[in-house]
Every structure is written in C-alpha cells, then in structure tokens.
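The chains shown are only part of the set, and none of them has been moved.
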C-alpha cells in the first residue's frame, strides 16, 4: 500500500522510498485530532514521526496521545524518535541574531531526526565580523551549512565566500518596516554575490534541513556514474 | 598573492582555494576590454576561464584575444578550457519548455566547466505528465537535479516528489503578464509543497550549476565527521 | 418588483432571472441582523437561501431565526434548502492538501445548493503524484473540475493537462512567507502552462462553484445557435 | 506514439486525446525554424495548426514554408486550417475599447480554429453604458462570453450581472501608470462583485478561447452522470 486514505487526508507511506525521508506533518491549519491520526499511522509505519508548526495547545493534546514524544515550544516542533544510524559529515547551522534562534532550532531538530550530526554557531551577524571570523575553521570544516538570518540577510553571502561546501540560506521573518516580513532578506539572499548559495522560503527551517540531509545522504552513499 | 588589483577590479586568485572554484566573470555591465583583462589573469592562474552574460559584440572582441575560447550565443557564455578530472555522479538538468533552453544551457556549460558529467531532459512541462514520467528512471538515478522552469514553475515540485536526491530549482523569465518577469515562478518554487527543493535567482543558471557542483564535489570527497 | 429596498440594502429578486441563480449573501462586514433580514426576504422569494463567510457568533443568531438552516463551521456557510431538480453531469472538486478543505467545502456546499452533483478528491498535492494518478479515471470522467490549492498552486496545471473538461482553479490562503497570503498560487495559476484553466479569487470557493454551476447548466440546457 | 522528441522539444501528439485540442505553439522565445519544425509535425498529425505570438519576421519565414497558412499581424497569430465540424452555440467576444482589439482577435481566431461560432461586440466600455445596453439581447442569448478589457477592467462585472452564462474575463495590458501593465484590471476582475466570472492571464486571448471552447464542447457532448 503506497498510501492510506483517512478521508480527510492521504498518508503517503511511500514517501521515504521515493524521496529519502518519511512524510513530515505540517501542523498549521490541521486540527490536533487530525495531526494525531496521521502521526499514529506514520509511527506505525516508520517508528518515528515529526510535526512542525504545532501550537502549544495542540502539543498538550498530542503529548497525552504520545507520551514518549517531545515538544519544543520555541520552534513549535513535536518529535517522536529519530533515525538510528547517523550520517557521516557535519551539518553546521549558523544564525545571525538571537531572534533567529527558533528557526535555527527547527533546522536542528529536523536534521537530527533525519540522522544528521549538527553543530550550531549563534549570533554572528555581519555587523560584528570578529564574532564570525573567530569561527572560521569551524565554518570551513563543515560538510553542509545552513545559514539563518533576518534583517538584511547578508550573512549567507559572507559565509558563501568563505567555504567550499554548499550553503543553504533561510531568511527569517525577524525585522520590521522595509524588512517586509522577511521578503527583503529572501530577495537579498537570492541576489547574493556569492555563488554556491541556494535559498528556501521564509522561516522554512524544515525545508533547509531536508535539503541539507539529502546532500549528506548523497555524500554518505556516494555518487554513481 | 591572494588577489591582484587591476585598478578597476580586484581579481580573486584565492577563490578556488576558499570556495572550491575559480572566480567566474559576470559579463553584464563590464566592457569587453575589462572582461579581457580579467580573463587573461584568470587564465594565467587557473588555465581555464568562464564568463557569463557576454553579448555577441563583446564575444567577437574576446574571440580575437582568446582564439581557443568558444562562445555560446544562446546562453551568452564564453568558455575557455575546463576542469580536467571529472567528478563521479550525474548532474541531471531538466527543463520545462523550449523557451527555457538558454538557461538550461547556462547550467550545463558551467557545470561541465566545473568538472561535472551532465545529462539533459528537455520540454517536460507538467501539462503533459507522460513526457516527464517516461523519464522516471533517469530522474531517480541522478545524483543531483537542476530543474529549470518559467511560467508557473510547477516542475520542481513534481520532480521533488519523485526523487531522493537534492533538487535545485531555477525560475526563468519566460512568460508574460501575471508571470511578472519570473517573480511568479520564483515565489512559487519557494513555496513548493515538495521538500528537498532549494531555489536560486531568476535565470541564474550559473548559480544552480555552482551549488550542484559543490554537492557533487562533496559526494566525491566524502563527508568527514 | 425587481428588487426591494430595505434601506441598508437592495435585495435583488431579479438576479435568478438575469444570472441563473438567486442572490447569495456575502456575510463578512454585515451584522447578523442585516443577514437575517435579507435572508428572510430571499427565502420568501426563492424558498432557499445561502450565506457565506458567516462567523460562529452570527450563525448562532441565524439558527434561532431559521431553525431549519444548517451551519457549516469549517467553511462558515449557512445554508437553507437547495435547488430541487439536480443537474446532469458531475462536478469534481479536487483539493491539494488537508488545509485546503474549508475552501473545498465552500465549493461543494454552494454547488449542491445550486443543484449540482459533486464528488471530491482530497489531499492529492503534486509532491505525491501516485495519489493523484490513482484517481485518473475519476478526473477524466468529470464534467467540470474545481481545483483548490494553496502553497505553490501547481495542481491545476497538472490536472489541466490530464482532462478535456473545463478546470476552474481556486488558490487558497494556506501557506506562509513567499506564499504572500495566496497571491503566489493565484499568480502561478494564472500563468499555468496548461490551457483550459481559468482562475477565481483567493479562497473564493463560492465564485468557483457559481462558474461551474453555470457551465453545467449550459450543458443541461444545451447551446443554441 | 504519444509524443515525438525533436531534441529541442517534445511534440505532444496525445494532447488532443487527453485535453480536447491539439497542442498550440507559443511562438515567443522560439526561433522561426523551431516553430516551423513543430508546426510541420502537428500539421502532419492533425491536419491543422496554430501558433500565437508570432512576430512579423517569423511569419514571413513561416508563410514560405506553409503557403496555405494565414498570418494575422494585429494579433500575431499564424493559422493553418481549422476544425471542420463546428460546435453548436455561440461564443460572444466583447471588448471594452478599440485598443483591446488585438487580444479580442486572438480569442476569435483561436476559438474558430477550435470549431466555435463566434460573434463580436466592440468598444462598449462602461463609461458609455448605452452602447453596451443596446446589445443586451445579444449578450443574453450567447452560450459563453469572453470579455476583454484594459484600463480598470470593469466590463466583466457589468456583463456578469446581465447574463446567465459563464463569463471568462481577459485583462489587457492597455493602459498606463496605475494600470501596472495590466495587473490592475487583472486584480479587479478577480475581485468582481458579479459571480460567474473567472479570469485568465493578462492578454491571454488564447487561454480564454480554450476555456470557452471546452465549455461549448461539453455543452455539445452533454454532461453524463
């Protein structure tokens, strides 16, 4: 059975086979009960499950149903279990400011769940280069980098110019006025003067983690010709 | 010497060491003579050089200076030499429509120059799924995929749901009206319902090729822990 | 009497004669009492009535006045009665994700009220094509299709390429960041690479149902030359 | 053979079977020679062919290759042959101003090619209602209406309130300043206060014709339950 129809949704059992990772539940706009039903099915199939954008209220309901699950209130992630064998290589998550931490945590929790080893560097915005440059070696020895930044979104350009590994940039909605709820760092990252930088949606820590995990997985499995 | 100052610009000799690939010349807004001077320096240092967004007129000037260079008028790329040892793994470049071919060619020529083996699938827009699905195996055995699409930019979402390798999406400026010179497929790719998709700027074939090459390079060199 | 002036509004009794269906009440920005007064008049004239965008509080007030009415809290529709003779042909409502269901329900409840037979397919977003393709026959035997999608809005393009009947696309406000409250799928649907697709406003399930019903009505009454 | 691969493109022979009409060539961004090659294949298969957005220069080249083709310089359409059996019902094309005529012609030529009987009403913008209302009967006896308007795009709302048949609105890029190259009428048509109106992309006469033809076809073939 490739998927199961629960009426209100179709649980995609085949996704891991097809795309490398099981379906992850996007919690926004789903009722707590719907999340629970999907999660139960995914748990049964994969032995682990993860939901993003879960509000505190929904989390309370879920924790009763799945007492071994853990809720992370900053990043609104509800997580049960994780991939057992961990991948070689280091996923480095760099964030520009203190206010970008919830998104950085979404990257970290998702990537760990997918089997990645992660490290984090926090609060190294470009207005204080010393803080960033004191981590130069750590930056240059990572296998993949996810760079999280709000405001003007300059950090991925600077880091992209320092490393020879892929950089995935995540703009955040942290800012005001001309920041346009994150559109400005999004557009700015897309026009980065550094090559080797690709971009995901505003606050999309999950998406960056997925992309980074697929890259690490490829590096572990090797590229055939 | 990490860089050389030509007055009007600073040639970044250290870039290969730092970021994995030599500096590539962005030809727009530079005079033919400036391109020539930079190219001469880069050739001397790296034995190969590549310039993007070179108009036909500028190319004529360059071909006189560098008779062994080749100009590709569809993608406006001027290329001399390329990386000798080729990387394991296959970079698959998929384009949605005939009009997206120039950008797809920019991906291909850049990636080859960086040492990648490339394959291409053309004209498989989502309005005719059969054309796409008949390439299913080719899609699923690629190491990295670059997906080029204009119009509504739906192709990366569909492909992202079919493969377990990283997908880099390139929106193109092909379209009219609500297409907004490529902003619509750009935004649409960023909100893709498929995970594992990251995005580069409109028509930025060069950027997608760089990111893809870095991924293949990592896969070839292996990820250390 | 073509319309009746209630002071704060003019009830358009002639609308059914002119446009095929009685006036439907747009509940947003009207007081519960105003909705009640208009509804009473329309009921008297047509024997059935429908109001969209009715909040739970207003619905409580209305249910007291019209105990035979039914309130649908997901889609915020308040409905009394419906067209008796049902139209030949099948209106198929397809939605991309679980979060698009409220809009899909607005389409369904409105279309039924207008005399259409409806069927629904849920949660068949393009990131899992198998789910969609397993419904291929159902898609290809529908008379008219309404396709509801948030995120990048790719579903109507894919379906438009599979069927020979008119497709009406409804973008939804489900998404975040670059999704721009639904503007992105709206624009993306308008630039669809599939022909035979037309588009209505974001979350406008009512509008899609009206258009689809008019099409079915024409098909039932036949086109004169 | 469902499609044929010409290298630079895949000609979709199956499209008529799947979507009701043969592939139509979008001429923008394709070379004259590419258009010619695709057209030859489509002609061979279907006995008729149509290309939109063909510049005068490309048309000159095509007319040599296909002397029985006709080029329409206002709407930039190159057309060879058309569907033989014509559909019952009348497709009425209404345009708001003289400057909207090229788009109206794109609708007409495409729809005729698809087998529709068309009628046109021209220059009946809402600033002179008498002109429009003198055509009231013609409006109300049409089977499907395509309404083409630039400027503020008010015409579809007015017509949508007068007829009981589906209205497809086409915004045009005719205007200046706050008209935003057609975005303003596009958005305005999408928020129309009349129900039963759906919208296609700016200047997309071809899309409106396709949708209208599918509707007429359904009306001719009847809707099964």
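Which chain is which? They are A, B, C and D, in the order written, and residues in each are numbered from 1.
One rule holds in what follows: contacts are C-beta pairs under 8 Å (C-beta built on N, C-alpha and C of every residue); 3 or more make two chains touch, one makes a residue touch a chain.
Because the structure is predicted, anything quoted here is derived from the model rather than measured.
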Message = Assuming the complex is a homo-oligomer with 4 chains given explicitly, what is its full copy count?
response = 8
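Keep in mind that, in the parts below, only the chains that are shown with their structure count from here on.
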Task = Spell out the chains that contact chain B while also contacting chain D.
result = C
Query = Could the interface between the copies chain B and chain C be described as same, meaning over half of its residue numbers are common to both, or is it different?
reply = same
Query = Most remote chain relative to chain C, going by C-alpha centroids?
reply = B
Message = Roughly how far is chain B from chain C, centre to centre by C-alpha average, rounded to an integer in Å?
response = 43
Ask   = Once you find the CA centre of chain A and the CA centre of chain B, what distance in Å lies between them?
value = 25
Task = Pull out every residue in chain C that's touching 2 or more other chains.
result = 128, 160-162, 177-179, 190-191, 194-195
Inquiry  = Which category does the touching pattern between chains fall into here: line, ring, star, complete, or other?
reply    = other
Key: Every chain pair in contact, whichever chains are involved   = A-B, A-C, B-C, B-D, C-D
Key: Touching residues (chain side chain B, partner chain C) in the complex   = 96-97, 125-129, 133, 151-154, 157-158, 160-162, 175, 177-180, 184-185, 187-195
Note = Within the complex, chain A is touched by chain C residues 98-99, 101, 122-124, 128, 130-131, 174, 176-179
Query = Along chain D, where are the residues that touch chain C in the complex?
reply = 18-21, 24, 87-90, 117, 141, 143-144, 160-166, 168, 186, 190-191, 194-201, 206-208, 210-211, 214-220, 222-225
